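For this view, one protein chain was removed and the others were kept in their places.
And then subunit A:
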Amino acid sequence: MENKDDILEVRNLKINFNTYAGKIKAIRDVSFDLKKGETLAIVGESGSGKTVTTRSIMGLNASNTEIAGGSIKFKDEEILGKTEKELSKFRGQHIAEIFQDPMTSLDPTMKIGRQIAEPLMIHQNMSKDKALDKALEMMKLVGITNAKERLNDYPYQFSGGMRQRIVIAIALITYPEIIIADEPTTALDVTIQAKILKLMKELQDKINTSIIFITHDLGVVAGMADRVAVMYAGKIVEYGTVDEIFYNPKHPYTWGLLSSMPTLDTKSEVLPSIPGTPPDLLEPPVGDAFAARNKYALKIDTIKQPPFFKVSDTHYAATWLLDDRAPKVTPPDEIVKRQKHFKAINTK
């Protein structure tokens, strides 16, 4: 590990999907770290590679996946290249995942107590009775009322919010070091969302685990994350602390994302959106993949891929606008407002 606080290091990850149409370059050189106990949010629109990245960490990618390079290290242990058998010892024990849709993630014909207890029985050779006792404790912890009676219920007897609590209980039962939460609240209604997010925060403190939080809901990110990585077309384009990304974003794509999020003082009737669609990753564009949709694009954006420019020790962005030779541009009004706020809190 380059840094002893890190629990996970992803370096230069490149992943392709072999399809009939050709090679889809889904992940194009992604690097990031995850520190112990922190929450890292990965944001970006659909198809930007958020899920593929985390699935590679779990070793759960589809069979047509080709790892074209890079490394994923969990506590000095290389994950890429492990066999399915080695991976299955790893999954659920050290890294667990909370799935997106609680309505389909639970086995409809297995009692939920057993479903929660299963990881313990696999990884810790625990007897069924003992594992069920632990499952009961975990059910109480995630806030399922009458846990004892409900141990023998089936998934169809629970509401969506309750099922997501069960999915969370399954992920937490082994006290894993890393939890990957892939849009864990997208399928829930807003009032339940808030409860589930609060619960995740509490439990994270209790068992001191790191969370990789995948979402396209920036509102959720602000409340949950310590750090944020913004992904676009299979690359991370900007990363920094949550304040840096929300109040001092540098990449035009981050500007676009933040401007299209309604805030309390949004007055305009029309919500801004980013024009165009993401590029075809069968033939990724030369240069900056966002250039075609970027009204601030420079000539060099279409020729050369921008490197990461350092904004602060924790904040980096891959845009030529940060180059010394680049012209000064004024970000959208919404962003200017945010930057003013950022200056105000930092000078205090």
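One rule holds in what follows: a residue touches a chain if its C-beta (ideal position, glycine included) is under 8 Å from a C-beta of that chain, and two chains touch if they have at least 3 such contacts; residues count from 1.
Just so we're on the same page, contacts and distances are computed from a predicted model.
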Could you tell me which of "Outer membrane starch-binding protein", "ATP synthase subunit b", "ABC transporter permease" or "HEAT repeat protein" is the UniProt name of the chain missing from the displayed complex? "ABC transporter permease"
Of A:25, A:73 or A:123, which one is in contact with the hidden chain? A:123
Sole contact to the chain not displayed, among A:90, A:158 or A:320: A:90
With respect to the chain omitted from the figure, which of A:66, A:101 or A:133 is a touching residue? A:101
Contacts of subunit A with the absent chain, listed as residue ranges: 58, 60, 84-85, 88-93, 96-97, 99, 101, 104-110, 118-119, 122-123, 154, 156, 167, 170
